[in-house]
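All protein chains of the complex are present and in place, except for one that has been dropped.
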Amino acid sequence: MSTKPALKTLYDEPGPRGKALNLIISAACLAGLAGGAVWVLSALREKGQLAPEKWLPFLTADMWRTYLLPGIIGTLQAAALAVVLATVLGILLGVGRMSEKRLMRYGCTVVVEFFRAMPLLILMIFCFQVFANYSLFPSTQLAMAAVVTGLTLCNGAVIAEIVRAGVQALPRGQREASIALGLGNGQAMRMVLLPQAITAMLPPIVAQLVVALKDTALGYQITYVEAVRQGIQAGSAYSNYIPALLVVAAVMIAINFALSQLAVTVENKLRKGRKPVVKAPDQQVAVPAL
Amino acid sequence: MKLKSLIALPALALIVAGAATGCASAAGSEAKGVEAKAKAGQLTIGIVFDRPGISQKNPDGSFSGFDVDVAKYVAGKLGVQESEIKWQEAPTAQRENLIQNGQVDYIVAAYTINDARKEKIGFAGPYLTVGQSLLVRADNTDITGPESLNGGKKLCSTVGSVPAQNIKKNYSKDVQLQEYDTNAACVEALKSGAVDAISTDDIVLAGYAAINAGKLKVVGKPFTKDSYGIGLKRDDTTGRAKINDAIEDMIKDGSWAKAFGKNLGPSGYQQPAAPAVNRY
Partner (left out) sequence: MEILTEYGDQLVTAFTRTIQLAALSAVAALVLGTVLAAMRVSPVWALRTVATAYVNIVRNTPLTLVVLFASFGLAQQLGITLVDPKSPTSITDSSFRLAVLAFSLYTATFVCEAVRAGVNTIPVGQSEAARSLGLGFTQGLRYIVLPQAFRAVIGPLGSILIALIKNTTVASVIGVAEAALLMKEVIENTSALIVVGLIFALGFMCLTLPTGAAFSYLSKKLAVRT
């Protein structure tokens, strides 16, 4: 996340000519950026998007109370609920995939692969219609249920893979030693392997929270009261569609960025806190969460 | 291990279900029609939240619009006070389900009466005659009706909507179609010049014209004829009769015209004649 280069060793400390060149490139880059910003702003002003009456509503309590806050809360609620459920589901599926029993293993593999292959939006639209048609949930909770179910299934499948990777990254000896001590497979998993794998699992799981948070925005298409949808309704009420979307984007970016930072902090804490049994995961390229 | 997980999986499903149902009451699945619910003193009415002039959630959290006024009037006639009305959002795709499941008592949401819907639910009313029309920018002069969209004009409509298909099929073959998922997005595109016209029911368009007075206008005569009704359970004949009475009263005592003028007057769109209630 820092702007420091990942590896100093990709280049030498620049000499006087190098420094001058860097300065020129930097200047050109910033000038280009500034030029772009000016052009965008002037274009927006020409279209009247910078008019104060489009922006002043954001200073009123009504705007936040009626539109934005319920949306943000809806987003956070769905994401939090989904991640908790997805973590439970993910651990079950991940452990199931490593089971000794073939049927269990195959079953969990099919479930995981199915939900990893399904687009979340398709899943949400589908759940929404099924829940509506068979009245599985009261209408006020219908969209929420569809969003949470979709997120839980998709993220659960992802977390299952995180769990499996975390456990498999442990040295073989850990499991062998537990078995030698007379623990059963399940006991070894629960008492020895999983607790150690948590170190490697926690950061990607926090990162998954960011994914879930962003993905609640898909609930917009099935009328879930989340940030994007509320932003659009506010835009409709105050005739400031573009400013409303910009404000919502800023809020979402801030929340997600803070969470991403949290993921990094958690990772560093865990690395420092105890000597990991797992070899440093940086050799294993982390799958970026999408 | 195996056994435990096997038990745990369905348990999880229950948790998912339970968590989402959490505060669900037995939301009226045992309701015995609108009349019974009204006697109990409370009604849940389905409306849309984002249709200016028709029914919109206001910044202060209240609701306003023509449909809202109709819904309130009907509720009043059924003996339910305004403060006892629970407004519930009824998105297009969900409307029949909401009624069939008893999650709303009736729906007033620019709800077009048609036979396919009548197989699932009942319609009181109609309370308004509408027709498909076009919304354009106020300074536009060359779009006057659906035929004038020929020549590659850009038309916006909501995803999969019937009005746009109607224009393309019956009036102008080479119109270009932009689909967004809300009319509000179309209005934004119209104002910015990205599209030339929006087509849907004239009344809905008049609502947008009303809040964009001087910028947008509804043009031409409506080129289809439909009616908005109040949707309720199919077998609730007493409820339907009561609501029909209320609509007739509203038209008779002038509240109907007043509601139209208040909500859609600023659009400059001419008030249509009040429809005759169809009791079937």
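General remarks:
Residue numbering begins at 1 within each chain, and the chains themselves are lettered A and B in the order written.
Note that in this section a contact is a pair of C-beta atoms (placed from the backbone, for glycine too) under 8 Å apart; a residue touches a chain by one contact, two chains touch by 3 or more.
Fair warning: this is a prediction, and the values are worked out from it, not measured in the lab.
The omitted chain makes contact with just one of the residues A:Gln77, A:Thr109 or A:Gln129: A:Gln129. From the options B:Asp69, B:Asp105 or B:Glu188, the residue with contact to the unseen chain in the full assembly is B:Glu188. Of the listed positions A:Leu33, A:Leu103 or A:Leu181, the one in contact with the omitted chain in the full complex is A:Leu33. For chain B, the residues touching the chain absent from view are 93, 152, 154, 159-160, 174, 176-181, 185, 188-189, 192-195. Where chain A meets the missing chain, the touching residues are 1-7, 9-12, 14, 18, 22, 25-27, 29-30, 33, 40, 43-44, 47, 49, 113-114, 116-122, 125-126, 129-130, 133, 210, 214-218, 220-221, 227-228, 241-242, 245, 248-249, 252-253, 256-257, 260, 282-283, 285-288, 290.
One rule holds in what follows: only the chains that are shown with their structure count from here on.
Averaging C-alpha coordinates per chain places the centre of chain A 35 Å away from that of chain B. Listed in rising order, the residues of chain B touching chain A in the complex are 1-2, 4-6, 8-9, 12, 15-17, 19-25, 27, 29, 49-50, 52, 56-61, 88-89, 91, 93-94, 97-98, 100-101, 103-104, 181-182, 184-185, 187-188, 192, 211-212. Every residue of chain A that touches chain B in the complex is listed here, in rising order: 47, 57, 60, 62-63, 65-67, 81, 85, 88-89, 92, 95-96, 99-101, 104, 129, 132-133, 135-142, 144-145, 148-149, 152, 184-186, 189, 221, 223, 232-233, 235-239, 241-242.
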